[in-house]
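Here you go, one structure.
The complex appears here without one of its protein chains, the remainder shown in place.
Up next, chain A:
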Amino acid sequence: MICNSFKVCIVLLSIVLVSLPNANGQSESNRELYDIEGTVMLPNLTTSWLAETVIQLKGGEAVGFLRKNGSFLISKVPSGSYIVEVVNPNYVYEPIRVEINSKGKYRARKVNYIQSSHVHQMPYPLEFVNYMPAKYFYTREQWKVTDFLFNSMVLTMVLPLLAILVLPKLMNDPETKKEMEQLTNLKHDMPEMSEMITSFFTGNTPTAEKQKEKTKAIKSSKKSNKNN
């Protein structure tokens, strides 16, 4: 019984095996396969660089690898439109779109995701020329003396401090003292503009009036205190 079932199995298998080549032959005749070629400009042609870089077609559906001269080959892809990307961990390349029509004609163009009808032709075989190092990190702010000094906080703290500490020191200098005194004298000589005008209009000496006002004010305040 077991033997019989085995026989059946084998017969079936051989039929499948025979029929397989034919089926494939048919599908192949209407599905032509093409190779995509190109070169990649590498920042330096060390061999470890070559091994790190991979060419991906449509997100890795087919891959190509770099040869020593920077050229690559993606073999046996059906006609269609593909995005070819150069993948390198340290450098960024601009991807290129490759279109192979059903007659086997190649066209390379700039990738434009937004306006896919916009054609900006590029040379074929592909040339990946534009690259730039990928900047993965932010640069940390370095501590600098000037940064510290020109900090607004520091400025508001330090300048008044300077004014308090340094200016009285300057006063101790006899020459500057004299100068200062002279300056104050000058001020005394020069009557104030407003006072001049008020005296001119009222005819009273402003100083006497002021004193009167002051005594009045004191008195009134004393009164109010008493009231309380």
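Here is the rule we go by: a contact is a pair of C-beta atoms (placed from the backbone, for glycine too) under 8 Å apart; a residue touches a chain by one contact, two chains touch by 3 or more; residues count from 1.
Rule of thumb we're sticking to: contacts and distances are computed from a predicted model.
A.B. asks: From the names "60S ribosome subunit biogenesis protein NIP7 homolog", "ER membrane protein complex subunit 1", "Ubiquitin-like protease family profile domain-containing protein" or "Actin-related protein 6", which one matches the UniProt record for the unseen chain?
C.D. replies: "ER membrane protein complex subunit 1"
A.B. asks: May I ask which residue of A:Thr139, A:Ser152 or A:Ser194 touches the chain that does not appear here?
C.D. replies: Of all options in A:Thr139, A:Ser152 or A:Ser194, contact with the hidden chain holds for A:Thr139.
A.B. asks: For the chain that's not shown, point to the residue among A:Pro43, A:Gly60, A:Gly104 or A:Pro123 touching it.
C.D. replies: That would be A:Gly60, which touches the missing chain.
A.B. asks: Write the list of chain A residues that the hidden chain touches.
C.D. replies: Contacting residues on chain A, toward the hidden partner: 3, 6-7, 10, 13-14, 17-18, 20-21, 24, 28, 33, 47-48, 50-51, 54, 56, 58-63, 65-68, 72-73, 75-76, 81, 83, 85, 87, 89-90, 92, 111, 113-114, 116, 134-140, 143.
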